[in-house]
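One protein chain omitted, others in place.
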Amino acid sequence: MQEMINRAKELLSDGTVNRVLGWRRGDMSYNPEPSYFETAEDLDANFVYNGFCGANLSKYMIEGSKLEGKTLVFLKPCDSYSFNQLIAEHRVDRDKAYIIGVGCMGKLSFEKIKEQGVKGITNITIDDANENITVETLYGEKTLAYKDCMLERCHVCKGKEHQIFDETIGESRDTKDADRFAEVEKIEAMSPEEKFAFFQNELSRCIRCNACRNVCPACSCRKCVFDSTKFDSAQKANVDSFEERMFHIIRAFHVAGRCTDCGECSRVCPQGIPLHLFNRKFIKDIDEFYGEFQAGVDPEAKSPLTSFTFNDVEPGVTGGRR
Amino acid sequence: MSDTCHCHDNYVKDVLIPQVGVITDIREETPDVKTFRVNAPEGGKLFEHMPGQCAMLCAPGVSEGMFSITSSPTNKEYQEFSIKKCGQLTDYLHSLEVGDEITVRGPYGNHFPVEDKLKGKNLLFIAGGIGLAPLRSVINYVLDNRSDYGTVDILYGSRSKDDLVQLKEIQDVWMKTEGVNVYLTIDREQEGWDGHVGFVPAYLKELGFDTNKTALLCGPPIMIKFCLASLIEMGFSKEQVYTTLELRMKCGIGKCGRCNIGSKYVCKDGPVFRCDEIDELPNEY
Partner (left out) sequence: MFKIAKSKLPELLKAIAAQQELFLPVNNNGQVNFAAWFEGCNADIETLKTVKSPKDMFFPQSETLYTVKKEQHKLSVEPQALADQNFVAFGMKACDIQGIKVLDKVFLAEPVDTFYRARREHGTIVALACHEPEESCFCKVFGVDCAEPDADVVMWNANDTLYWKAVTDKGTALTEALSGVLENADAADEKAVETEQENIRAIVEKLPYTNLSLEGWNGNVTEEKFNSPVWEKLYKPCLACGTCTFVCPTCQCYDIKDYDTGHGIQRYRCWDSCMYSDFTMMAHGNNRTSQMQRFRQRFMHKLVYFPANNDGMYSCVGCGRCVEKCPSSLNIVKVIKAFEKEAANHE
C-alpha cells in the first residue's frame, strides 16, 4: 500500500496526473469507499488498499474521463477487463487515465464474514500472508480463514494478469478454487419447473434498488430505459412480479457479450441475489456457440454477438452445441 | 371473513382518491394552450377552492399532473384549467373533447391571501405567457369583490399576440372594468399588433409603478427573476411581492417528498410564496 501511495504522490507532484482515484479509509475496518485524492497529505492520511477494496473503479472512470487532465486509477486484474470493455464501447478515454495495475490477493466479503457467526465487529486485521483474518468483536475474538471470507468471484478468478496498465505495483495471488460454470451447470440440469422456482425464489427478494445496474460497468447507458418516465412497467416498484420475470433478464440480455463477469452485481446486491448467474449463463452459451470469448481482454476484439462468421451457430439452435 | 371491523366506517375517503370530472367546454386560447371547463358528472362544481390553489388532473393510463385552477372561486358553476401542451399528459389532455372524463383531486396548496393581507391593497398583477392562469383566478376574484381592494393594474406579456391567453376576457371584461388598467406587451414586432412590444421586465420599468402596491408575479422562471429585480429597482420590497413556485408533484399533500425544498413542500406550503419567504429556502427551485 505504501508503494501505491508513494507512486501516486510522485505522479501528482510531477504533473502526470491531476488526481488519484483509489479507496478512502472508512470508519470501520471493512468499509473503505471509492474516492478521489488530490493532495499528498490526503493520500498519506486516508488512502487505503486491502482486502476490503472490492469496488471496481473502472465505472467511475466514465465520469473521470470527463474531468480536466489525467486521472491515476488503480485497477485490480479483474477491474482491468471492465476498463478495456469500456474503451471498446467508447465510454472511457484511455488518454485520460494513468492506470496502475495493483496486485490482488482476493477480495473479502462482509456478508461472508458475518455468515460465520461474527457480530459486533470492532476491528479486523489481515495477516501479512493473507491467510487468515482476525476479527475482534464486542463478543470476543475470532480467526477466520481468508479464503472462507472471499467474494464468490474470487473463487473463480480470471487470473492474475492485468489486461491494461501503464505500470503495475504489488503481487497477485491465484485464488481460483472452483469451476466458473459449475453453478450454471447445476441450474442447466434442473427441470424447467425447478429453474423457475429457483429464480423466482431468488428474485422475489429484489427490491429494485438498482444497485446492480448502477454499479455495473457494462450498464453505462447515459439514460436507462427503465428510468424513463414514459416507460410504465414498474420502474421501481415490485409490482406484478416484474422483477421476477423481466428486469434482471432484460439486463442480462443487454450486457450479454459485454459483461466481463466482474461480479460487482452480486457483491452489491443488498438481498444477496446471485445475479452473476444470469451473466455467466450467457458467457457459457457464447463460449459454446461462438467459441471461447472473454469480454475485456482486447478492446479491439469483435464481440461474437455483434459480428458474424460462417461458423456461427444458427439462431435458435440450442441442440448441436460445439 | 364476514366479521370485519367497523373502525373505519366513518373514515373519509382518502385524499389520494380522485373524483371524476367531465369536460364541459374547451376553448382554444393559443396554438398550444387550451382552457378546459370541468364539472362534476352530475353537474356543478367538484369542490370549492381559493385563488392560487391547484388540482391534480389525471388521464388514467397516461399520467397525472398538478395544474392551477384558473377560474375564480366566485364562479359558482364550474372550474377551469388553462393548460399548455408540453409533455405526455398535456398532449393527451389536448386531444380530449367535450364530454370526455378525467379524474380530479384537490384543491391543493395554499392560496393568495385575498382574505387578509391583500385586502384593501392596490394590486399589481404581472404575468407572462401561461403564467396568467393562476393570476386570472385572483383577478376575477378581485373584480367580483371590487370594493374590497384598491387599484388594479395588470401587466401581461407573451411571445406573440397569438400567445396571449384569455385575450377575449381581457378585452371584453378586464379592460372595460372601471379602475382597472391593463397593459399588454409581446416580445417581438408582429403584423396586426399596434400595442407595446418588449419583454415584461423592461415594460414594467418603463411603466414605473408607484410602490404603494402589492405585486403578484407569475410566469416563466427567467421572467420572474428579472421582474423581481425590476420591482426591487423601482423601490418595492420583497415583502410586497408574491409569486408561485412549480416543482414536480405527485401526492399534492406534502407526503411523497418530490416537491420538498428546505422544510417546505411546495404542493402543501405553496405554491404561493412571498418573495422574502423564498429567500429563506435553499436555492433549489
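The first chain written gets the first letter, and so on, giving A and B; residue counts start at 1 in each chain.
In this section, a contact is a pair of C-beta atoms (placed from the backbone, for glycine too) under 8 Å apart; a residue touches a chain by one contact, two chains touch by 3 or more.
As the structure is a computational prediction, the values presented were derived from the model and not from experiment.
For the chain missing from the display, the contacting residue among A:142, A:173 or A:205 is A:205, taking the whole complex into account. The chain not shown here is touched by just one of B:102, B:132, B:170 or B:275, and that residue is B:102. In the complete complex, the hidden chain is touched by one of B:94, B:255 or B:274, namely B:255.
Chain A meets the missing chain through residues 26-28, 31-36, 55, 60, 110, 115, 119-122, 137-139, 201-202, 204-205, 207-211, 213-215, 227-229, 232, 234, 236-240, 267-268, 270-272.
Remark: the residues of chain B touching the chain excluded from display are 1, 4-5, 7-8, 11-20, 41, 58, 60-65, 86-90, 99-103, 246-248, 250-251, 253, 255-263, 280, 282, 284-285.
Criterion: only the chains that are shown with their structure count from here on.
For the pair chain A and chain B, the distance between C-alpha centroids works out to 51 Å.
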